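To start, the structure itself, in structure tokens.
Every protein chain except one is present and positioned as in the full complex.
Moving on, here comes chain A:
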Amino acid sequence: MRQIQLNGEPRGVTAATISALVEELSLDPRKVAVERNLEIVPRSLHAKTPVSDGDRIELVQFVGGG
């Protein structure tokens, strides 16, 4: 279990990579963007990017706005 900050909240996750994390959370990787420790993680690198203890990860999507 890794302890990370996910969207501003502490959370324990089992995923070892960003791809696995997105899957663990039942999200569609085509519809979310990922930031890890203030750096964008391009979709092409999700599978190669590790999730480590203490990581600050943001998962965002488009919502309605003006």
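What we mean here is this: a contact is a pair of C-beta atoms (placed from the backbone, for glycine too) under 8 Å apart; a residue touches a chain by one contact, two chains touch by 3 or more; residues count from 1.
Just so it is clear, contacts and distances are computed from a predicted model.
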(request) Select, from "Aspartate carbamoyltransferase", "Ring-1,2-phenylacetyl-CoA epoxidase subunit PaaA", "Intermembrane phospholipid transport system permease protein MlaE" or "Thiazole synthase", the UniProt-recorded name of the complex's unshown chain. (result) "Thiazole synthase"
(request) Go through chain A and note every residue touching the omitted chain. (result) 6-9, 25-27, 31-35, 38, 40-43, 58-66
